[in-house]
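A protein chain is absent from this complex, but the other protein chains hold their places.
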Amino acid sequence: MSARVKPYDGAVVCAPVTVPYARFSPESAHWWTGRALQALSQQTGLKPGDFDGFCFASFSSVPDTVVGMVQHMGLSPRWMDHIPTGGASGVMALRRAARAVQVGDAEVVACVSGDTNQIDSFRQGLTGFSRFSQDATYPYGFGGPNATFALITDNFMREFGVSREDFAKLCVAQRTNALSNPLALMKKPLSFEQYVNARAISDPVHLFDCVMPCAGAEAFIVTTPEKAQELGLSVARIAGTIERHNAYPEDAVQTRGGWGCDIDELWAAAGCGPQDMDCLQAYDDYPVIVAMQLADLGFCTKVDLPQFITENDFTIPGSLPLNTNGGQLSAGQAGAAGGFQNVTEGLRQILHCPLGDQIPEARRALISGFGLVNFDRGVCTGAAILEQEVLR
Amino acid sequence: MTLLTDLAGALATGQVRVVDLTNTLRADFPVIVLPPEFGQCAPFRMEKVSRYDDNGPAWYWNNISMNEHTGTHFDAPAHWVTGKDLPANTVDAIPAQDLIAAAVVIDISAEAAANADFVVTRDFLEDWEAKNGAIPLRHWIALRTDWYKRVGTPEYLNLLEDGVHSPGPDASAVEFMVHDRDCVGLAVETVGTDAGQAFHFNPPLPAHSILHGNGRFGLQCLTNLDKLPTFGAMIVACPLKIEGGSGSPLRVVALIEGEAT
Partner (left out) sequence: MSEPLIPPKKKDPLLNTRAGHVPPALRSRAAKAMAARAGQGRFVLQACEDCAHVTYPPRDRCPKCWGALTWQDQPRGAVIEAETTIKASTDLFFRNHLPWRIGSARLDAGSMAIVHLHGDVNQGDRVRMEIKLDRGGNPALFALPEKETLNMADDPQLRVFTADPKYRRILVTDGRGPVGQAVAEALVKAGAKTVFLGNNDRLMRYPGQEQIEAMEGIEPVPLSIADSRSTEALAAQLGGRVDIVVNTAQHTRGGGVGFGGKLSDLQTGLDLEVSGLMRLAQAFAPAMSGRSDDGTNAAAAFVDVASIFGLSGKAGYAGAAAAAAARLSLIAGLRGEMAQTGIRVMSVLTGPIDDAWHQDIPPPKTAPVQIARAVVSALQQGQETICAGQVAKEIFGRWQADPLLTIREETQ
């Protein structure tokens, strides 16, 4: 067991920003990133010179990393970081920025992810995605993530008796949640029948198991409680976080993520349990991963998943509000920003400034990230518990 | 210079006509076939260098390659071992004066049609002279076989399992041509001046051996000998001036007298 993780005293999270998504965009990742910074500025009054920390995530900013982006955006930070971990990038940016603020390496950190989606950029992005996928995944039918997750889903369903009907319940609930979010790309209700009867994309993955790639940006600020007060911003505290990469490499087909390695520490640090969460903002690129997280994060065991899903209501007024903005499945997957929207949406719910409907009395959000299918499975996982601190 | 002026006038009026005795040089024109253990005669090859394209936008030209004895060709005395020590025995050394000479045409087409292995003997030639008149001195002696009409068919080479079958002279005939009629050379339509089976003659390959051993020339793979008169044609046969060359493909033409048009 590793050394006890220190708490995040002295760092708070605030100012969630979502730049409205677009299915396709001729603009660059730089444009979307700048648009998110502009939105942060509009919300807080902060100017480029006021940010002394910058944490950046993007798939489509090539050839620029955070370095090029800092100069492009006119920032002059004394701390910066680049988080290339996609669906895990929001939680990871949060953790890193919080530690930087806590020890004084930075005072105001802008955490931004921005990605564009030009015509054909999805295919091109896949082609050069990673060394292992280029050598050993994509040449096998080039089904993209759909095919990889189909293999994981095929195995998961058989192993744990989870059915498409169970997945349907998760997807339909997320769509219901999305209907209150004016920024969600999916604007029509999704029925159980529509989900079940949808065409196969790479079976058992069907149309409504897949996200819609799009352009967009997400951002939030990590700063000191004092600075947030000075700016008049509502804030949340970080009750606990975990992160784990390339866990369980011995598993033939992925049935669990790295959360399992550290979940007890997360709950211990936060001093609460799954039952205390007002919402779960889980990474939802394919419902099988949502189901996997429900179990790995401690809501139930894998074999109890069908029962757990049956017994719970995942809509905003339900027993376990799940991905209350609609998640990537219904709001859209804006590249790496897809790994930030769990943070921004969780934050909004507990700061009571949601895009759509508010979970009544929401005070605690569990954020879970999952990213980077490097070969045959997601490599990066992380989770964070955010608690409402001050509403302003 | 009235002679040449007259000739020019006769060419212009058609009173002297030019007969092309040359087969077209092309990749599939047969070459002599030797037993495989010997070096072989390279056929004609042509590779485009450019044809108004990126290799030469405004011009068309080819690289060509072949043996000295490919297609309609000229044999110099050095071609044969018997002529190896003669003076002026290669194409570059042959006096230009010798490249134009009168021709006598001996028609053995009927005999050759009846017997592909027909052999011309001294007796045959003397018999021919009795009927047609003497073979003049210092002439090309042309054997008309109509063999050129077989070009493009297997019967041109006429290669059977026991070798090539085509007409030609025996030693007595060649000795007669060279020593008694002082011929310039022997001109034939077949692939060689020798008969197809002449390898088995005694001595073997008498035409090559005796002609070249005595400084005489060969012309092979000719066409159109049937268009020439028995007497009175003039053959122009100028091989390429290849240094030390044993022979050369060439354009062979004959001048014949005809009616003015």
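By letter and in written order, the chains are A and B; residue numbering begins at 1 in each of them.
Please note the rule applied: a contact is a pair of C-beta atoms (placed from the backbone, for glycine too) under 8 Å apart; a residue touches a chain by one contact, two chains touch by 3 or more.
Everything numeric in this text was worked out from a predicted model, so none of it was measured.
K.L.:
Using the touch definition up top, pick the residue from A:Q134, A:S163, A:S180 or A:Q194 that touches the left-out chain.
P.N.:
Looking across A:Q134, A:S163, A:S180 or A:Q194, the contact with the absent chain belongs to A:Q134.
K.L.:
Touching the hidden chain in the complete assembly: which of A:V62, A:V103 or A:A200 does that?
P.N.:
Touching the chain that is not displayed is residue A:A200.
K.L.:
With respect to the chain omitted from the figure, which of B:L21, B:I106, B:V119 or B:L157 is a touching residue?
P.N.:
The missing chain is touched by B:L157.
K.L.:
What is the set of chain A residues that contact the non-displayed chain in the whole complex?
P.N.:
122-123, 126-128, 131-132, 134-144, 146-148, 150-152, 154-155, 158, 199-205, 249, 252-253, 375-376
K.L.:
In the complete complex, which positions of chain B touch the hidden chain?
P.N.:
These residues of chain B touch the chain that is not shown: 27-28, 30, 33, 36, 39-40, 42-43, 45-48, 152-154, 156-157, 159.
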